[in-house]
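See structure below.
Of the protein chains in this complex, one is absent; all others appear in place.
Letters A and B mark the chains as written, and numbering starts fresh at 1 in each.
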Amino acid sequence: MAKTGSRIAAIAAFLVTFAACGGSAGPTVATDVGITSNGILLGTTIALSGVAASYGTIASAENAYFTYINNQGGVNGRKITFKILDDVYAPPTAVTLTKQLVEQDQVFAMFSGLGTQTQTSVRDYLNSKKVPQLFVATGATTFDADFGKPSPADSSIKWNYTIGWQPPYQGESRIYAKDILANHSTAKIGVLYQNDDYGQDYLKGLTDGLGSNSSMIIDKESFDATSPNVTSQLVKLHASGADTLFVFAIPTPTITALATVTALHWKPQIYINSVSSVASYMKFAESKGAFIDGATSVGYIKDPTDPQWANDDGMKLYKTVIANCSTCDANNGFNIYGVAVAYTMVDVLKQAGTNMTRANVMSIAANQLNENNPFLLPNVVVKTSSTDHFPIMQEQVIQWSAHAWHLQGSIIDERGTIK
Amino acid sequence: MQEFIQLLVSGLANGGIFASLALALVLIYNAMGLVNFAQGEMAMFATFIAFTLIGRGFNYWIAFPLTLVIAFAGGVLIERVVIRPVERAPVLTLVIVTLGLATLVNGTAGFLFGYEPRVFPSPFSVRTVNIIGAFVSYRDLGVIATSAVVLVLIYVLLQRTTLGLTMRAAAHHPEASRLLGVRVSWMLALGWGLASAVGALSGIMVAPVLVLEPNLMQTIIIYAFAAAVLGGIESPLGAVVGGLIVGVTVNLAGAYIPFVGGDLQLAVALAIIVGVLVIKPNGLFGRASVRNV
Partner (left out) sequence: MRRLRSLPPRYWLVLVVVLFFVGLPTVVPSFQSSEWAQVLIFAIVIMGLNILVGFSGQISLGHGALMALGAYTSAILIHRYHMDYLVTIPIAGLLTGAVGFLLGIPALRLSALYLALATFALAVVTPSLIKRPADLTGGVRGILIAAPDPPQFAKDAFGAVTGGSAMTSDQWLYYVSLMIAILLFWFAWNLVRNRPGRAMRAIRDREVAAAASGINIAGYKTLAFGISAFYAGIAGALYGLTSGFVSPDSFPLALSFQLLVGTVIGGLASIAGPLIGGTFTFWLPIVSSQFVGSQPWIPTQIASTFKDAGPAVTYGALLILIMIFAPNGIAGLLASGYAYLRRRLLGAADRKSGHMPPDPQTV
């Protein structure tokens, strides 16, 4: 406590001095709801049980990073408390819990809420109350692309308190489109996609990225969580004559899809979406007989199971941080994602300094980010500006061989391609 | 044409999965005149037990039968503790209890084992075999083969042994059986134990084909219901035949009927259930029963 007191005294002294020097308006000292002299309260809703519960570990990983930061004294003397609530992936529950977090728990901001439908359901509410909806944990392009736009339901609500973080799904599939046009320009493409916002968003990015060449997609087959498997879809794709296959699905169906492709004695050029391409899932697929050598994906985060990062400082930091979470598997790609996005959150809070208002923090997150994140691939920068609200738009192509992903070429920048 | 044959063959493979679980449903129905909504979850849980045993170092061929025994004991235990108090309650109560059980088992599995997908080994290889131009893996064939073996065993038990007869009598005419000295309650427990073991076998065979996770059986159970209903809820042969038909129909409908497409395949199962129940409630192999007033 004494330390904090003396810090505040130091800041005050600095301010007085600065003001006395007649400089331009000094750094603002301000607080807001959810900020106390020694604490910052953040909240989130995520699926901790039920069908989407495998994502729940993300929040635990984020909390592990906050614990690490708190152990070092916190952010400008304030420790972060992160309240995590289980919305069982259902929008009405997310709405109820978000209202509770905002109106009863009085959080400063919502951080890394997970799920496209769930985060869409609370977007209007949070923006109407000017509570930051920071770094939502979904690649749905709308959270970046529609920044500042008015809500279709109530045009008086502008979405300028919402921002995403990870590369949008459409951006990722545009990279695939570029890769195909550059390296496989005569490809006949078949797409297996999940019939939800996730799969449809990816498909749109691919189609848009191919532009006038979108007729290269000769067949697309959708499936659903309630489909027994993806076999009939893959049989049709195979029969269509496609020699290139895109799999836009979450991990479990991706694994069975890859195994089925090999079982059908089909050897297309395979593209796997980045959420499901985590190395442990690929090895899982191989154990089921999938032959995926030469499969392509993209990455923007370091893979904890990739030996090339064994001595990397960022990876070592990650391993230290994740030890704070007893239930987290360090090899799970979701966990390094959580730590990476928490890093950005802390970065924003640090940048806010003493001006801890929601408006300022939101402004930094949406317009002033320029961060080198130790957990992301080298040269990937987390960046936003007043004209660009897509924090991460760079990824690198990776190819699978010898039971591991290998970086190919250099970072591809998709900035500015999605309007 | 090739596509059609492949769809057919893959559909049969799918159908094997549905059939294996449907057999457990049929067994429960024969034992107590009720469909157990928790059958799939119990099968999944038993598979996780096997997974844990293998993880602890047990050889697959020891863990496998050990799990079946544990599953049998578990089924009996559940019947004694959860079902027995409501044995004579109306159908609604029993349905709700089995639903509660399903939720409980699923939640417990998620809590104990986590939601990460797990690899589960199989004695069958992943390699494929060529059948009239279509490919099916040995694992899929293994599922069908095991289901066929279980079918025979169940048929023999129910139709050719005194024990099976006693079980069926206890299910259909509990009062009369009691008068004849049958321990109806224990017949019920036996039925649950056997069904649980059959379910465990289904899970163990199916998990390598799909992915082991708590939600493994969540949609399969509905297809299994469709299979059991189509085949006649009392008939083990019906369960297998029904399973194969459902598997093929779902595949073909998904591929050739644009309205169904790849994402409304479950609606096909729903249509089968409702259609059979409305048109021919006893299914293909069931026998019509007369309801006494």
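In the analysis below, a residue touches a chain if its C-beta (ideal position, glycine included) is under 8 Å from a C-beta of that chain, and two chains touch if they have at least 3 such contacts.
Note that the structure is a prediction, hence the values are computed from the model and not measured.
Participant: Out of B:93, B:125 or B:159, which residue would touch the omitted chain in the full complex?
Facilitator: Only one of B:93, B:125 or B:159 touches the chain omitted from view, namely B:93.
Participant: Given the contact definition stated above, which residue among A:31, A:76 or A:96 touches the chain not shown here?
Facilitator: Missing-chain contact among the listed residues: A:96.
Participant: Among A:200, A:240, A:305 or A:351, choose the residue that contacts the chain missing from this document, as touch is defined above.
Facilitator: Among A:200, A:240, A:305 or A:351, only A:200 touches the chain that is not shown.
Participant: Touching the left-out chain: which of B:7, B:76 or B:105?
Facilitator: For the chain that is not drawn, the touching residue is B:105.
Participant: Spell out the interface residues on chain B facing the chain that's missing from view.
Facilitator: Touch set of chain B with respect to the missing chain: 34-35, 37, 82, 85-86, 89-93, 95-97, 99-108, 110-111, 219, 222, 225-226, 229, 263-264, 266-267, 269-270, 273-274, 277-278, 281, 293.
Participant: Which chain A residues touch the hidden chain?
Facilitator: Counting only chain A, the missing chain is touched by 48-51, 53, 85-86, 88-93, 95-97, 99-100, 102-104, 115-118, 120-121, 124-125, 128, 151-154, 195-197, 200, 224-226.
Everything that follows uses one rule, which is that only the chains that are shown with their structure count from here on.
Participant: Please give the residue numbers of chain B that touch chain A in the complex, ascending.
Facilitator: Touching chain A from chain B are residues 2-3, 6-7, 10-11, 13-14, 17-18, 107, 110-111, 114-117, 119, 126-128, 135-137, 208, 210-211, 213, 215, 218-220, 223, 247, 250-252, 254-255, 261-266.
Participant: In the complex, go through chain A and note every residue touching chain B.
Facilitator: Chain A residues touching chain B: 49-51, 53-54, 56, 195, 221-233, 235-236, 238-239, 251-252, 255-256, 259, 263-265, 281, 284, 287-289, 329, 332.
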